[in-house]
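This part shows subunit A:
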Amino acid sequence: MGSDAFEIGVNFLKMVIVFLMMVQVVPLLVWVERRGSAYIQNRFGPNRVGPLGLMQLLADAVKFLTKQEFVPARGYPVLFYIAPVIAMIPAALAFGAIPLSMPVQVDAFEWLGQHWGPYVFKFQSYEIGIGVVFVLGVSSLAAFGVLLAGYGSNNKYALFGALRASAQTISYELAMGLSIVGVILLFNTFSFTEIVNAQSAPLAFNFFGHKLDWGPLPNWGIFYQPLGAILLFSAMFAETNRLPFDLPEAEGELVAGYHNEYAGFKFNMFFIGEYGHMLVASALMVIFYFGGYTIYPFLTPETAPHIVAPIASALGWSTNSTAVSLLGALLLHVVLLLKVVLFLWIFIWVRWTLPRFRYDQLMDLGWRKMLPWALFNTILTATVILVMHHSWGA
Partner candidate 1 sequence: MNHALLILTLLIAPLLGFLFNGLRFRSPDGYVAGTVATLAAGISFLCSAVLVKDLAAMPVESRVIATHFFDWITVGNLHVPFGFVVDQISAIMILVITGVGSLIHLFSIGYMSHDERPAKYFAYLNLFLFNMLVLVLGDNLLITFVGWEGVGLCSYLLIGFWFTDAQKAAAGMKAFVTNRIGDAGFLIGVFMLFSAFGTLNYADLINVIPKSPEALWTGTLTVATLFLFLGATGKSAQIPLYVWLPDAMAGPTPVSALIHAATMVTAGVYLFVRMSPVLIMAPHTMEVIAWVGAITAFVAATIGLTQWDIKKILAYSTVSQLGYMFLAVGVGAFTAAEFHLMTHAFFKALMFLGSGSVIHAMHEEQDVRHMGGLRKYMPITHLTFVMGWLAIIGMPPFAGFFSKDEILWQAFSSPYGSKGLWAVGVVTAALTAFYMTRLMALTFWGKSRFGHDVHPHESPPTMLIPLIVLGILSVIGGWFGIPHLLGEYVHLPNLIEGWLEPVVAKLPEVQSEPVIEWSLMRFSVALAGLSAAFAYDSYILHPERTGKLVSALGVVYEAIFNKYYVDEIYQGWIINPLVEGSKALWLYIDVNFIDKATYFAGDLVSGMASFVKTVQNGKTQSYALYMALGVVVVMTIVLM
Partner candidate 2 sequence: MWEAIAFYSLAIFLIYFAFKTITVPNPIHAALYLVLTMIGLGAAFFNLGAQFIAGVQMIVYAGAVMVLFVMVLMLFDLKAELRAFSRGLFSGGLKVMSAALLAGLAIGAANSSVAILENPDSAKPVADVTRQLGILLYTKYLYAFEALGILLLAVAVGVVAVSRIKGGTHAQH
């Protein structure tokens, strides 16, 4: 029982920490978005409160928290209250399944007079064998948050926004799922960790039974699946309801879309949900196509402990392998964060660059362009894998 309780405790802690990480990233992203949009539009943005306007976030938080809680008189209070929560939960759940760094082997140790471990510490809330399917399944629930918000508000603009959002979400879910199939076929697994591990190797093609090594290039998915990457990234924009797919909250048409009636902290929770989704989307892009938390040949789960070893010794730590690996894992985590931030910036960049689609254009793009291309990508990948990996009598 001891080890069970320990695992449950650790996992609970991890879940809380990862959730808090996600939540804490949001204010930062809001600041980046505002400063970034200002930079793109050649203005200053928030710069009065604190250095570089960073304290603006705190001021906003105070404002959100102290605002009056407001429920539309003819709305459905339960749905109205629950909608922001539901909007946030899928993102949090999906983010929890994403490996933020390499797993670390913790040696057995003694604490509080009991033996603990050995234990494999994973930098993620929970490891699920079929992580990809899980993330897809959970994030498909995000539509409910929007739907409930729209319905619970009992406001026609909100309802329109909600209907648009849900239609958009289930339309682009198809293209998204199909574009991921290529990666899954390629790496032959549903597990994020295995996908990342497969990418921390030199680029190598199997060509009719011969292995072709492509020198120093990493084995990243983007080299196999450029089309899939583009499709996934586009679909992600639609899934997160970001421009150019932010039809559900099109200001010119629907006032503010599904969160028309929301204010204060409930509104903030939608914000957290949206940015959380962005975070998940960027992380998925990085993991599927850009090597996850590794950069072969410089930083891989094998090399990271060696790189951090001098720092550890400089700090006077013992060469205890657990501590060194933990440090190495932190290094890899930073690598992942950097890559994710890059994609987050692209999200923001696109938002302030491209105009919004018309609704028919949106549906047209989803069903008649992206879905066929994703299908084509899937079939092509499957065919190539079948042909190339077949030993052909060799």
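Throughout what follows, a residue touches a chain if its C-beta (ideal position, glycine included) is under 8 Å from a C-beta of that chain, and two chains touch if they have at least 3 such contacts; residues count from 1.
Per the selection procedure, all candidates are chains of the complex that A comes from, given by their letters.
The model shown is predicted, which means the values in this text are computed figures rather than measured ones.
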**Q.** Of 1 or 2, the one touching subunit A somewhere in this complex
**A.** 2
Q) Which residues of subunit A touch candidate 2 in the complex? A) 4, 79, 128-130, 133-134, 136-138, 140-141, 143-144, 147-148, 150-151, 159, 162-163, 166-167, 169-170, 173, 177, 190
